[in-house]
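This is the structure, below, for whatever I ask next.
All protein chains but one are shown at their positions in the complex.
Chain IDs A, B and C follow the sequence of writing; residue 1 opens each chain.
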C-alpha cells in the first residue's frame, strides 16, 4: 500500500493515542491531519423520499462545484481525537479553579440532567405560547426568583452573558432618560471595574468617566463628587467590587447619583458574595445584571455559554426587552402564561428567549439550594476567601488589608522586587501543583495581582492544600535563583506558550499554517 | 482551625487536583483519605411518610450499633476523585488497544444511548411478560439473529460472559448425554485453548484431555485420534483458534468426534473473524457460545459486563436453560411473546434473563451493520491482522508463518535470545508509545508471545503507526544495552508495579494497609 | 436541601476561630446594617436532587411542542437536525463543560485546539480566511458584524434586507439605539431583496449591506447583485448565511462577502427553546483587528511544541476597555466545541449529504403542499430547506390545529411580512420521512379547510 503521509509532528497520522497525557505529552494532531479522503462517520434517517436530480434542486450558478473541505474521519477516530483533547484540559471536575471574578464553583450534575430533559431541550423556540406553557412557567418562576434575590421588580432573561446584560442595562438607562426627555452623555465607572463595563458603556453610546479607588479599595467619594453632574446618566458598580471588598458607602453613592438624576447599575458578577445577605435593590441600585453561570453554578463550558439576566426597579419595567413571559389568569384560575412586550420596550437582545437551557439549569440549582441554602452559599464563599486571606497574609502582600468578601486580591509585588518572580510565574508554578491559577493582573489597579476566589464548594482541606502550595511557591521564590520559577510549568501538556508569536504571525486556522 | 491531617502521599488531603495526569503524576488519594466526618453528597426524595421510632423498625439485637464506615465526601470531591481516576486509565476511546483475543474494537456511542433508553433500562425483570412485550420481542429477535449468524437452531441469552457460556454449554452436553443414557467423563481441548475452557470443563464435571497443536498451529489430528473414544463427551474448540489460525481440518475433526458420539463445542471468542463467511453450525459444531462484548462491540467496561449467549443445534434445544422468550401467535395474528422453559431444561444460568442491556446493545450494533456489514467486519478484521503480520515479518518472529485470521501471534524469542528483551518489555515499551499492549504470553504454546488483534475499527494509518512503533522498539532492543528496555515505561501514571509484593503482602482493602 | 457545600459545622467553627470571629454573621460586618436583608429570602426551602428533577420535569411535561410529541416542521432560524450520540458524548465531556475561557493555555490545550479546529471549519464554510471562537447567537453575530462594518467603512448607514431574520433585525435596531447606527430595511419582492437601483446620490450612502443566504423565507438571494451594490456604494457586504446551505451553495466568501455571520445551532446543538445557540462569525484578514470575541491562534511552547493560545487579545475589552470593538467576554465556546465535533462527524461528504437531503425533503413537501387547493406559494424564488406558504386561514390558527394532529406546523410569518398573518414558514430537514411529510400534508389540508 501507499505509505500514509507522516504527520507534522512525526509518526504516522491516525488513531495512535500519542496524546493521551497519561502516555506522554506529544501533541494531538488536528482533525485535519487525521483526515483521510473518503472516510466518514455520518449517517441519516432513512426517509423514503423520492428524489429529483440535483440540478433541479439548486439553481445553476449558485451550486458549488467542490464540497467544503472538512475533515474526513471515522467515528472511532473522531471519538479518540476529542477524548484525547479532553485529557489536555483542566476543569473544575478535575480540581480547584480559584479563578477570581469567575466563580468557578462545582456544577451539580443534576443540572446536566435537567438541561437534557427532552421536554426542555427538544422544544422549538418559535412554537407558540399555547404549546410551550412549561417553558414560559419556568421563565416566569426564574424571573420572580431572581427579583426576590436582587430586590428588584422585574427582569429580562434575554441577555446571553454578563456583558450582554451590561449593554441591555445601559440601553435601558438610555431609554429611561430619553423617555423623560433627558439627554445625558456620561456613565461613571470605577477604575477597578471589569473591562466589559467600559466597553459596554461605549456600545451604549455613552462616554466613560472613570473614578479612582481610594486607599481602602473603594470608590473615592470625593472624586465621585467632582464628576457627578446632570450629564451623568448613571454609574456602574459591582459590590463587592473586583477587589472583593464591599463598598460600604454604597448608600451615600446611591443618594448622590440619584440626586443628579442618574441611575445605578449593578454588575452582578460578584453576587455570590451577598446572596440572602444584602440585595442590590436595597442598596439603591436600579438595574442589576446577574451572571447565572457564576452565581448559579451553570458550568462555564470552556468560555460559555452563560446567561446574564437583567433585573430592574419598578420605574424601568416598561422599558424591558420583549417579549417577556408573564403569568395571566385563565378562566378557571389556573395560571396561564403569555408573551408580552413592555409598552416602551428597548427591543430585543437575543434571537430568541435567552440561553434558555442555562436558565433552566440555574432555576434547578436555586430550587435545590432554597432561600437559606443560597445565603449559606454566600456565607461559605466569604468564609473561604477570608480564610485564604488570613492564611496567606505575610506570605504575599495583601494590598487592602481588611476583611474581604468572596474573593481576595493578593499581590506578588514584594517577592517580585526581591527576586524577580512575577504574578504570572506564581500562576504558572501553581498549575504544576495541580490547581488552576488565580486570575492575574486584574483588577488593573493592583500591581502583580493574584485574585483568588475559592468559592464555597471547595472544602477546608482543599483550601489548606492550596495555601500550602502557595506558601511553597513563595518559599521557592525566596530560595531559588532568579529565573528558576520562570521555567515552570514542566509537566503540563505544553509548557509556556509563545503568545507574542501567536499575535505576530497570526495562524487563526489550519489553512493559515506556514 | 485544626490542621487537616496530612495524607499518606504528602500534601493536604482534599480536592487538590494532584493527580490530574496533565498536571504531574502524583498518586490520587483513595476516597477514604478524602473523607471527612459529617460530609455528605446524598439526597433523597421527599416522601411525606409518617415515621415510627427506629426501635420499632428493627428488632433489637439485629440493629447495628455503628454505621458501616464508608467515605464521607461532598459531591464535588466525589466528582473530582473519579474524574481524576479516569485520567489514569487507558481505554479504546483514547487509542488503539490491540489486545489479542479480546476484540477491543470501537464501541459505537449510539449503543450507549440504547442502553440508557428509559423503556429498556427502567424495566423490572420480575414484571410479567404481558407488561414487557418489548423486551421479549428484542430477546427473540436477538436470538434469531445470533442463530442465523452461527448457523444454529436456538440459543439461550442467559450467560453473562463467555466463561458462563462455556459452563452452560458443558452442562448442555452433559444433559444431552445423560438423556441418552450415556455416561461420559472426558472433554478434549487443544493446548492452545484459553484458560477458561479447562476451568469450565472441570466445573462441568468432566476431566480435561489436552490435545497438542501440530507444527502448523492446529489440532494435531493424530493425537486427537488417540484420545477419541466413547468416554469423550465432546471437544471444545475455537476457530480461528487462539493463534489466529483457521483449523482447516475442522470437518474431519467434527466427523471424528461425532463418530464416537461426542459433541463439538465452539468457543466464540474469535467469531469476529468469520462473520458471514463461515458458520460454526456449518462446520459441524453442536454448541456455540458468543462473546457479545467482543464481536458485537458492547464495551468491556474495565473488565465487564459482557454477555455470552449459547446457541445450539436442533437436538440440544430441549435442554436449553429457561425461561426463554418465545414468539407465539395471538388471536389477531400479531406476534405475542411469552416465557417458555424447555422440557428437559438444564435449569437456570442467570438470576434473571442475562445481561439484558448488553444484549440490547449487541442487537443495536447488529441492526446498524446489517448482514453484509457483519461480513465486512470479518473481512476487515482479517485484512488488518494480515497486514500487521506481513509488515512485521522479519522484525519479530512469526511462529506460524501462514495467513492468519483476525489476529496474529508474534514472538519476541529471537530478540530475547540476542538481547534479553522479553515480550513483557515490548509490551511495557509500547504503552509509552501511546498504544495499549498486545496480549502477552498467551497462548501458552508460543514462547514470548505477542498476540495482536487490531480489529476492523483501526484505520490503516493507525496500523501504520502501530507498526512503526513496534519496529522502533525492535530496533531499540537491538541497539541498546540489556536492561534499557526493562526501565520502560517512564511516563505512565505509574511505572512498572511490583506484582510480587502485591501477592506476597496482600492488601486487598484500604483497611488491610500496613 | 442541596448539598454542594462541603463544610461541616465543626469546620465552619474552626475557620471562624482562625479568623477571630464568633459567628458567620460577623463575616458581613462590613455591610451596613441598614442595608442588610432583615428576613429570609422568600423562596421555598431547598430540596434534594429527586425533588429538583420532579419539579423540572413538571415544567417539561407542560410543553406540548416537545420534539418527542410533535413532529417538527418549524424552522425560522432553529432547526431539527440530527444530533448523533457521538456528538452528545464528546461535547458533553466534563473537561469541556466545566472549564472556563482558556486563560492558562498550558492546561487548556483541549479547548483551545477544539476551537482552533472550529475556527478552521467555520472559515471554510464561509469561504473567508478567519473566524472567531463564537458569539452568543446568530442575532448577536449580526449586530457585531454591523458594528465592524460601520467601523471599517466609517459610515453609519446600514441596509438590511427584509429577508434577514426579523429577530435579528429587531436586535440591530435595539443596539443601534446605543451605537447610533442608521438601520434601513430594504424590502423583498417575491421573496428576494430588491436593492435600490439608484443609489448614486444618497444622503446617507450605506456602510454595510446585510442579506440572508438563503433568507428568512428560505429563498436563495442573488449575492452577485448585493456585491455589485456594495462595489457601487463602497459598503461592506455582510451575509447572514445558513451554514447548512454550504453543502450545496457556493460560499458567501466566493460571492465576495466581507463578513459572514450565521446561526450555528444547526451543528449539534439542541433546539433548547432558543438557547444556548452559537453565533458564527467569519471575516476577511483585513478586518481581523476589529474581530469581535475571542480568537485562537497556533503558536509553540518554549520547547517548540505546537500549541494554541487566544491571540490578538489587544482587541478585547479586558485590555482596551472603552476602546474595545466589542464587549463580548463569556461567549458560547461549548457550542463551538459541539459544532467542531458535529462538523467532524459530518465531514466533507456528510455536509453535502445533509444539505441534499434537506433540499430533497423540502422539494417533496413543497410540491405536495402547493398541489393542495387551499395552499399557495408565498414566494417563488428557489429554496433549499425552508419555504413559506399562504394559507386561507391565519397561520397561528393552523399551527394550533396542527398540534392536535401531532405536528409543529411551522412559524407564522406574522406582522414582519406583508400579508404575513396568513403566511406559514415551513422547514423540512433531513430528519423528516416521506411518511411524516405525507401525513403533514393531509393534516394541513384538513386544518385549513374550515
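As a convention for this text, contacts are C-beta pairs under 8 Å (C-beta built on N, C-alpha and C of every residue); 3 or more make two chains touch, one makes a residue touch a chain.
This structure is a prediction, so every number in the text was calculated from the model and none was measured.
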Shown chains touched by the chain that is not drawn here: A, B, C
For the chain that's not shown, point to the residue among B:317, B:374, B:392 or B:415 touching it. B:374
Touching the hidden chain in the complete assembly: which of B:188, B:211, B:256 or B:357 does that? B:357
Which one touches the absent chain: C:11, C:82, C:144 or C:316? C:82
If I consider the whole complex, including the chain that's not displayed, which of B:200, B:272 or B:469 touches that chain? B:200
By the document's definition of touch, the residue of C:67, C:94 or C:342 touching the omitted chain is C:94
List the chain C residues touching the unshown chain? 49-50, 82, 84-85, 89, 94, 431
Where the missing chain touches chain A, by residue: 1-2, 22-23, 36-46, 73-77, 79, 83, 108-110, 112-113
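The rule is simple: only the chains that are shown with their structure count from here on.
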Please report how many Å separate the Cα centroid of chain A from that of chain C, as a whole number. 19
Where in chain A do residues touch two or more other chains at once? 25, 39, 75, 79, 83, 87-91, 93-94, 106, 108, 387, 431, 457-460, 492-493
Which parts of chain C, given as residue numbers and ranges, touch two or more other chains? 2, 4-6, 11, 14-15, 18, 47-49, 51, 84, 86, 89, 94, 107
